[in-house]
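With one protein chain held back, the other chains of the complex are shown just where they sit.
Here is subunit A:
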């Protein structure tokens, strides 16, 4: 029999596709250490750190405004689920991490939605998970966007973006008072 026929069955691998944007990436070389369009295979038990410190971070941003460890991602398995999920954790004491409309402070963490926009400072990451069968490994693939992701995806169409660049958590619900007639109670 050929080796192809004898080989172990390959499993598909969970892949996290990360599209990044920063307004100054071309001038400052902040993504110099990132290999774009390359699928990197990692152990599923790995805690993947992102930040400025090359000794501790798997993915490094050459930017002094980035914390030494800005945030981390790790896989976990929900009970009674056959697929893996990601969990994101803010590791920065100075900068909050915004995942869609949710703001994470230092050491706060949350399940990463299947597709979401993650922001801190001027950085924008569109993260999308492609499910796979393997529990042993997963992959991360970076791609670069030359245009802001926030507007491109119309992520927060009704949200006012403050000039200071910091975002407070908000709800998509309409919180304004509703007029009701006397007979509507």
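Just a few scattered comments:
Just so it is clear, a residue touches a chain if its C-beta (ideal position, glycine included) is under 8 Å from a C-beta of that chain, and two chains touch if they have at least 3 such contacts; residues count from 1.
Note that contacts and distances are computed from a predicted model.
For the chain of the complex excluded from view, the name given in UniProt is "TRAF-interacting protein with FHA domain-containing protein B" [choices: "TRAF-interacting protein with FHA domain-containing protein B", "Urease accessory protein F", "BPL/LPL catalytic domain-containing protein" or "Tyrosinase copper-binding domain-containing protein"].
Considering A:13, A:34 or A:75, the position touching the chain not shown turns out to be A:75 (whole complex).
Across A:22, A:52, A:89 or A:129, the residue that sits in touch with the chain not pictured is A:89. Across A:44, A:65, A:101 or A:145, the residue that sits in touch with the chain not pictured is A:44.
One chain of the complex is left out; on subunit A, the residues touching it are 44-45, 47, 75-79, 84, 89, 104-109, 135-136.
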